[in-house]
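Right, one structure below, let's go through it.
What you see is the complex with one protein chain gone and the rest in place.
Chains here go by letter, A, B, C and D, matching the order in which they are written, and residues are numbered from 1 within each.
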Amino acid sequence: MTKWLENHLPKMVLAPSFIAVLIFVYGFIAWTAWVSLTRSKLLPRYEIDGFIQYDRLFDSPRWDTAFGNLFIFGGLFIGICMVLGLALAILLDQHIRVEGAIRTIYLYPMALSMIVTGTAWKWILNPGLGLEAMVQGWGYPNFSFDWLVDPDMAIYTVVLAGVWQSSGFVMALFLAGLRSVDGEIIKAAQVDGIPTWRIYSAIIIPSMAPIFLSAFIVLAHLAIKAFDLVIALTGGGPGYATDLPATYMYAMAFSRGDIGQAASSAMVMMAVVFAIVVPYLYSELRVRND
Amino acid sequence: MAPILDISKLQKSYGATHVLKDINVQIDEGDFLVLVGPSGCGKSTLLNCIAGLEPITGGSIHIGGRDMTHVSPKDRDIAMVFQSYALYPTMSVAKNITFGMKVRGVDQATQEAKLADVARQLQIEKLLNRRPGQLSGGQRQRVAMGRALVRDPKLFLFDEPLSNLDAKLRVEMRSEIKKLHHSMNASIVYVTHDQIEAMTLATKIVVLKDGVVQQIGSPSEIYNKPANLFVADFMGSPAMNLIPARAEPEGGATRIEIDREGAAPIILHDPHASGLPRDIILGLRPEDIAEAGFRAGEDVQEAQCLVDMVEPAGADTYVMSRLGGTGVTARLHAETIARPGEQMTLAFDLGKVSYFEPGTGTRLN
Amino acid sequence: MAPILDISKLQKSYGATHVLKDINVQIDEGDFLVLVGPSGCGKSTLLNCIAGLEPITGGSIHIGGRDMTHVSPKDRDIAMVFQSYALYPTMSVAKNITFGMKVRGVDQATQEAKLADVARQLQIEKLLNRRPGQLSGGQRQRVAMGRALVRDPKLFLFDEPLSNLDAKLRVEMRSEIKKLHHSMNASIVYVTHDQIEAMTLATKIVVLKDGVVQQIGSPSEIYNKPANLFVADFMGSPAMNLIPARAEPEGGATRIEIDREGAAPIILHDPHASGLPRDIILGLRPEDIAEAGFRAGEDVQEAQCLVDMVEPAGADTYVMSRLGGTGVTARLHAETIARPGEQMTLAFDLGKVSYFEPGTGTRLN
Amino acid sequence: EPQAEVLHWWTSGGEAKAVGVLQEEFASNGGTWTDMPVAGGGGDAAMTALRARVLSGNAPTAVQLKGPAIQEWYEEGVLADISDVAEAEGWADVLPEAIANHMKCEGSWCAAPVNVHRVDWIWANAEVLEANDIEMPTTWDEFNAAADKLQEAGVIPLAHGGQSWQDATVFETVVLGLGGPEFYEDALIDLNPEALTSDTMVQVFDQMRTMRGYVDDNFSGRDWNLATAMVMNGEAAFQIMGDWAKGEFLAAGKEPGTDFLCASTPGDGFLYNVDSFAMFEVEGEDKQAGQDLLAKLITGPSFQEVFNLNKGSIPARTDVSLDAFDDCAKLSSEDMTASAEAGSLLPSYAHGMALRGAQAGAITDVVTAHFNSDMSSEDAVQQLADAVANSM
Partner (left out) sequence: MTDVTATHAPAQAVRPARSWGKTALRWILYIVLGLFALWYLMPLFVMLTTSIKTLEEIRTGSLIALPRDATLEPWAKAWSGACTGIQCEGLRPFFWNSVILAVPSVLISTVIGALNGYVIAQWRFKGANIIFALMLFGCFIPFQVVLLPMARMLGLMGIAGTIPGLMFVHIIYGLGFTTLFFRNYYVTIPSELVKAAKVDGAGFLRIFVSIFLPLSLPIVVVSVIWQFTQIWNDFLFGVSFSSAGTQPVTVALNNIVNSTTGVKEYNVDMAAAIIAALPTLLVYVVAGKYFIRGLTAGSVKG
């Protein structure tokens, strides 16, 4: 009996999480799928009514904007955070004197709730109040930085604030990864005459592939769920130019009492995630297996 | 010409652990320097310092006449094989080996030629597509070798590069290294604990102990004229017999008396020695003690000894006896018939003897 | 009594790589089994399979009479030293060593006593508070040894445990292991590439090649009566001379003809051999070729050979000559005076000769 | 002992004090008040919490709800009936009918009103108007003329914050002003497609486009109170905002009439935003007693007076004395009474009084998209009709 227990302990350790995931993730996804086929309004109802919610969704210009923004925002946000996070981690890895302090400075934006930080960013980015006014005040009257109020550019300010908030965490993640690489191997590369940047690019970074997966998942999650960020910074505006699926969904579900619609947008969102994440997961987990 | 490597007054500490103490070593171009010493004496640390992988605490290192004390490893133009292999885990064997060349912009064709060449030498042709994690210990070590061999540096540093290979492969590899040394006139610093490797490869041996250089010399100097008791004891396997004895001047020669269990002391006469103190330690290698009749020469002197233990070892048989209060080993032919507890006449070749002062351990002759 | 370890029909593949092929080995309690074989032949893999660290592809493993094929490592009651040390990086040396005891609930006092004991044996008393990262290669290896030695398991598995030690320490450690073997009547499986270790420690040797067992036998069987060319060539350093020759029956004896460069073939007479095919390979170890006059015996026969190369190596001098189209090495006394290009009379001890079939490589006598 | 757990989103400053008054009265009547404030998004966050609480079978006793949302919740079958209290207290007599209708679900009372905010206010900086010799506008043409003049003088004519609810607020006042109360009802309450696509609606969008020109470039995302501050500072002349803006002026020590002016936006009518509390179906007599007590107190005259003094709005009851209130409040109250009689007392769509969430949201989407782009008015009208149809 104890032997059985012992042999199965690893599986048993994983089992509760697995069951929880089945219920609280996949069960709920199924529930959402179901609700997306109903005319649920304020509260969920369960009479199936076909694909009407999806028709409505695809007819809505606001959803088009939100959906398109997801790719602009997601792509830029993930890309910039990765590159910046990695770059900062590498720079911080050079035996910096005040590493602890700098690390905390880079990381602290994570600590601040966007509810308020959004206001600060709003002021900084506002052409009349913030950077633009300041630089113009220094005697560069042609300086212009008005993305926040430009419907075509506003989404990039969301990227900017998003990167500001999350890149520090990605940096920490990469730093942890960098520090798990065996020092002897780095020494070997140094003697081999490999320039430092090549040591990073060809030896250290490839051995951190799993850490990249972590960073990617975290960032993708943040990108897809970016909500506070948009609400606090632009409120989705100008107009609904910076709407994202998450804000769309929230608006539908909770401001507008249109849960069926929210559910259908959630399903589309998850389908997108599925299409992007699954191939990545597949390649990543396969490589590790051989 | 300036020496290719000039280490002077080198000091190295890890915190409070003082690992290398005032090391002074020069090697010329084409020298093959072998570093030997007991485990933990600082051999790897010394290589690391030469490579610039560990900051040094004092002294200086010149390579090819340039002061390299503060130059980064990648600019020192050295190749190194690590004791712990340190292969790049994510790269295939082939990439591990060619990576250095690729970075240096060596063209593809040369890379492949060199790779093929080295892979053949190291007998790892079939493994080129594997990852280090899929290799056996010896295979990893050979890949690590390969990484150094494809380079053409000013100086090679090898840290026990053959320790995980079987005897046969080791002999082959040894001769590959020897060839390399000759054909490229390479300068090499080599750490090994294999005496045969040390003796056959080196042009110069450095014996280290606790971070202090004990002796620097050619293999035969080290083997035949150890500078002190430590070197005498350390080099050679089985070790040199170090037998406490009494010396007394006898004209221009010396009379030597060695205590023997249950019998009168053995008396030997060394015509070449003189001016020895009364108490000495006499060093004689096992192969210089032979079965009576099997060794001829003017300095060979015989004595009866009580056999303590007999250990056959393939090609040889070792016979142990107690003399002067310590165990003395003689290396005899495999077919020697000796039995513990019996008396046996052994021949001591005094032409090969070393004398040491018991207190300081320094050589006297 | 059932054998302590019974491996039968063991198969092991990594994906498409078939590493171990139909291994059948038994060892009895108190046996000291040494595994030898070229790098990459599957020795470490076999140890891993015995320990239960790698799932096996076929066959079964019994330890102490119990089927352990699917039992987890910690219930197999084994201790193991890894080729790669595998020290716990965050634990001090002392904790690395005592961890196994602590896990098994050994009381504190015993733990400390054993630790002190082992640390003394391994000469690592001063290192007990260090982390593995602060140790030299040899020191790490000794810690890995220590981790096994404090245990009292049914079976010890040692994977090249002394490869990073200097000769002197190695001899000491070898005798510690021998003592351990005797005093505890421990059963041991031991991988080494050091021939002397294999010969002096083993009660039984298994020679592996490419995952196939070549020969199982006592050290002297393996050394003196190799089962095939591979074993003959592999065991012994320098390797056995394998000389192509022609055999012709000559009454009850055999006349053997070996080609020689620039002269008539050497003719030898073996009174003990009979029934040999015409083409054979004659195996003779370097130490069985002596300087004329230095080897006596009825089967010793002399012949003139042209010296090709002379290699002095401390205690011995190796003399190479070309016979039967291959290089033949003779191990002679250190003071032998031989010069390349000169003729020399060598004595061949035909009492020690092995004959092999050239095609299959199997032993004929 | 009456118990009440009250979910509301009045959390800061004057608002909180106003609720505090209610809590005190509740306590002095022997009740225990558990406060469950959730601010944010004009009540969105509170509604989110409410849904979760209802689904987990743990609904709060009373919830700040307003407009059609009350009926929506009622349809989900989770509201309690408080007709007993309402009839005993004679709510029907003291509440304007339009407002009373919001409190009823299928004929029975299910919510209690607290206050009336007027949405269609236009605020102005008195000094700036005087300096430029401008009167408070009474028609949109006047407004446009005044704005042009101000713009020439280098003053920002209209302080505005580019958040969609602010856009919607301006929009509905324009609809009311240009189309009149009937059109407003037709378009924004009944969602009559003809009204939505009418020429009047095109004019409304034209006016919106014109007003976009009166707003400074950096309006996007600006909080309403920063816009108010612009008026206070004299940076801008006008702001169109509900009567909570008055709180900002007062807090800065400004006097109505001398420092700042308040007037209804051009045109007739009165857009109201009524806060109210709905009672949820709960178990336990103490909680039900709490609901009754709460309903009674909320609509009681003393609470209505104190609360609205703090909040800046006016009482929902028409029989409360306004002596203590400021001039703007008095004006508001008069207009309410007048409008109630004229049938032009209308619910604000921008503040969730007129429409259900989905429809209101659909309209806002179009309005804000139009305001923040160069969409033509015709396109906007067409999109408006489509969006409304799609949201049904």
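Note that in this section a residue touches a chain if its C-beta (ideal position, glycine included) is under 8 Å from a C-beta of that chain, and two chains touch if they have at least 3 such contacts.
Every value quoted in this text rests on a predicted model; they were computed, and no experiment measured them.
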Hidden-chain contact residue, picked from the options A:I48, A:V83 or A:I96: A:I96
Among C:L46, C:I61 or C:M80, residue touching the chain not depicted: C:M80
Per the touch definition above, residue among A:W63, A:F77 or A:W121 touching the missing chain: A:W121
Contact partner of the left-out chain, one of B:G100, B:P132, B:P226 or B:P286: B:P132
Residue of C:M91, C:I216, C:A239 or C:L364 in touch with the missing chain, whole complex considered: C:M91
For chain C, residues in touch with the removed chain: 48, 51-53, 72-74, 78-80, 82-91, 99-100, 103-104, 131-135, 140, 147, 151, 157
Missing-partner contacts on chain D, residue numbers: 5, 8-17, 19-20, 23, 33-43, 45, 48-49, 51-58, 60, 117, 223, 225, 229, 232-233, 242, 244, 247-248, 251-252, 311-312
Absent chain, residues of chain A that touch it: 6, 9-11, 13-14, 16-18, 20-29, 31-32, 43-44, 88, 91-92, 94, 96, 100, 102-113, 115-117, 119-121, 123-124, 129-130, 133-134, 164, 168-169, 172-173, 175-177, 179-185, 207-208, 210-211, 213-214, 217-218, 220-221, 224-225, 227-228, 246, 249-250, 253-254, 259, 262-263, 266, 269-270, 273-274, 277-278, 281, 285, 288-289
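Keep this in mind: only the chains that are shown with their structure count from here on.
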Rounded Å distance between chain B and chain D, as computed from the means of their C-alpha atoms: 93
CA centroid of chain A to CA centroid of chain B, Å: 59
Residues of chain B touching at least two other chains: 84
Residues of chain A touching at least two other chains: none
Sites on chain D touched by chain A in the complex: 41, 44-45, 47-48, 51, 54-55, 69, 72-73, 75-76, 162-164, 216-223, 356-358, 360-361, 365, 368-373, 383, 386-387, 390-391
Chain B to chain A touching residues, read off their complex: 48, 51-53, 72-80, 82, 84, 86-91, 99-100, 103-104, 144, 147, 151, 157
Chain B-facing residues of chain C, complex: 14, 17, 36-40, 42-45, 83-84, 127, 134-139, 141-142, 159-160, 163-171, 193-196, 199-200, 219-220, 223, 233-234, 236-239, 285-287, 294, 297, 311-316, 331, 333-335
